[in-house]
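Quick one: the structure is below, and I'll ask about it shortly.
Yeah, one chain of the complex is gone here, protein chain that is, but the others are all in their spots.
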């Protein structure tokens, strides 16, 4: 039985994404919001909206108890958690089930197993999926961490046992860095997932970060939908993703896909999920973790497979069997996504809050935009700085890149700093265009870029004249012209009493 | 040899579309503009822009001589004509070739043959493509027209020999209507194509309007890319198009496709083009005309085939061989397009000019927008009222319709009247959703709709309260709040003398 | 503030006022509490209890026609200021109907002569705008009393073209 009403326990672009899937399926979307989000886009597009608390997420979007209460009050049959917040919280998933509601995601038993990354690694070994050397359990304290790090050998990676998304993750190159890094990783893990547990893995040099999308129904059917290349990261946070990986081939794709399916079967996994791998320079792949949720970068898979993953999530959660066989899943072309963050790339990616003044988004052939904001929206400091995602599809990777290039040129966001200007530079970098990327690419690019800019930084007279003309116009406009985006009054020619004659 | 610079002899959304294709191919786009279009989107996105005359198109966008002169001056190697204006003018195509430039479209000989619709019909007979009964040549005068109409039998259709797009086209049901209809059709044909010639065809009852997209290279290779269903028309102007046609099957598609290819071969056709057919209720198809240009509705074919038609046009014009075999062309899913016109559906589709105040365009999974306008742009009375196109893709027709439905709900255009509110109604009509459409659908819908609205037109107290609240907010906002889209000054805290320190 | 809404089926007088950051609308003896904000020009988010209702005011009031969409229902409203209404009613009183140009264009042909009888729906003249020829038709049967334009003449929006009585 398809749901009539779904509560979306999230905000931003993913809440908007789920609302649209609901609209297509004729389901009424209900949302929750914090005091900071009354005017947010996800509230505006919903049918019903419930205030659940003050701005800090621990008092609002992480309050599973209140969210379940709202779902009951609103008469929603299911809860979609999006990503982040409660999405990978098995306890919450269990509480949802206990309340007689459907959690749109994996069953809580599988989440519990896979959510503890250390258990997931053990399970992968059982399913004969290769894993990165490291601990099977969270570190107890600094001394324990030091011992393990010595054993697997530096560099090592600290990771939050309960989460993903780069939060609580730190690369540690030497014993001296460990104490501080461990403290920060634990604090971040606590803040993000309400659980300070951290574990240690051997850091693989120049790895590629690859993930395999899967869908699984309740009846034991599992398919994979191809990989995403997510190597473009900054501080372990994904920045630009593509599908398929430019260097991959059908054989390796099948091997990785089948490994992902094996693991999902071993865990009794249901609904949509992602199996993450590191791939080293010899094309060996190692299981990293399972993301038991829809992911930020799911659109690139949607664009090359034609499958709407959020719709499938809802159908599978409603108990429908998987309508796709492995042979139905055909990749067409290539897709790439840029995550537009409210961060200042000229200022060490410092988060940037404030009002979005102008928001000109690109459109046209092959371009998709998934946005959670609008012009006039105040970006708050309380939440993740992801504003929106630009996605470009092309018949080939080359065309997808070319389309993203003009799409980035056409994008304008003012009022806050964003990563758009940086991406324009990346899309002119020969290494990136050639697909020569690994998880260290971006920090190398940022270093070289600075030098490249300094050496080519001669400001010509002509450029100076043009910049000055733009700045002159900017100041002139301020001082006398009415803003062109302000609509002339449609009411001012009327009195305060006006009469409307309806044709109805 | 790929071009370095292309002159685009058009305006509006199609000029923007061609600019984007140029950007992808690393080609510098040069545009021309009339005095009315200095601030238009196509000028803003180009590398170079040349003023070619006053607003009326006969003095600007139809001035082939000036356009060729500009192309030479700018050093462009080729001219893309878009659609409308000079796109199907064989004389212009020939003059372009004579000037040593490349016309991005068919060779002028094929255009000449097919552009005269009466010759095209003769050619179709030779290629064994079925045609609608009617004249082989333009009517000489009223008496001649009366004689032919009597012979094929009323109702008959008057059509401009030189053009398409519904201009110069009139349905004539009885002899009394003929004199006025002929005069108006001739006048429109003269205004639109600079040629008053009109011919007569038997009008087929409740036909579907289907067209087959083809691509042809200079080396004799021709492929078809599937059909578009274009039956949703108002006064012979297309309004909503889809690909593929919901009632079609692979066999009929192949027969129509092969007929289109035969005709193209017989005409020595090159580049992109469309072969139009009428399909009657028994699924017989009749050749109607060839559109020797890129068409407004080309995106739906792009979305189901993955082929970028404008890019292919440029490549083929540059002399590249067709890189696609017929077997490479696979249809995936279903796409639908709504043409957003500046017309008032509540006022007999009267054209609506003025400033676009708010322009909120939809985005998200499966949605594409091809726009030629922006918020703040003044829609002029001089040109075609097409503002932009919304396109939705889905795995199935059902999903494409569902996506278009929310996309239309999310679209907001204020300041001028548009056809958006009407489309929202059409996308709730059971006949339309079931694919029960023919070229008479829209006028029937408009008639019934009026009645449906009147009968269900009870304004409830609650609705009245909500409407009043919105109108109150609208008038309040006007009278005191600053417009939220107006950016707060980024300069006002500075003096008139400011100092900028660059990091470069 | 007082807003009159008129449909074919009913007429509503809405009294509306601000209270505690929200609006109270009184209509037909009932009272509705609505919170409104304006995220973008032309777009109004109404919070009505837990319900979120987006109202859009689209179109061009200068041209006398807007569409107010509340949820999925579109209300096509004619907006007139007092001056226009006065003229319309004056003419109505005399049984005279004015044909005015709804947008700038060019008169390409007159289809009926001054003084001749006309049928409702009959074409009076042809106006060209945006490359399309549009027949301006008689809204009621009567006599073509006045014609204020010549063939070839350019006319502005709202300009009086002819009068039927």
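Should a chain be cited, it is by its letter among A, B and C, assigned in written order, with residues numbered from 1 in that chain.
Everything below uses one rule, namely that contacts are C-beta pairs under 8 Å (C-beta built on N, C-alpha and C of every residue); 3 or more make two chains touch, one makes a residue touch a chain.
All figures in this text were calculated on a predicted structure; none of them were measured in a lab.
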Touch list for the missing chain, restricted to displayed chains, reads A, B
The one residue from A:128, A:328 or A:346 touching the chain left out of view is A:346
Of the candidates B:25, B:74 or B:101, the residue in contact with the absent chain is B:74
Considering the complete complex, of A:151, A:180 or A:396, the missing chain is touched by A:180
It is residues of subunit B that touch the chain not shown, namely 38-39, 43-50, 74, 374-377, 485-487, 490-491, 493-504
Subunit A residues touching the chain left out here are 57, 167, 180, 183-184, 187-188, 191-192, 342, 344, 346-348, 350-354, 357-358, 360, 381-385, 409, 412-418, 420-421, 424-425, 428, 454, 457-459, 461-475, 477, 481, 483-485
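The criterion applied here is as follows: only the chains that are shown with their structure count from here on.
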Separation of the C-alpha centres, subunit B versus subunit C, in whole Å, is 29
Dist(centroid_CA(subunit A), centroid_CA(subunit C)) in Å evaluates to 47
Residues of subunit B that touch two or more other chains sit at 346, 357-358, 360, 409, 414-415, 454, 457, 459, 471, 474-475, 483-485
Within subunit C, the set of residues that touch 2 or more other chains is 1, 3, 5, 7-9, 37, 39-43, 57, 60, 62, 75-76
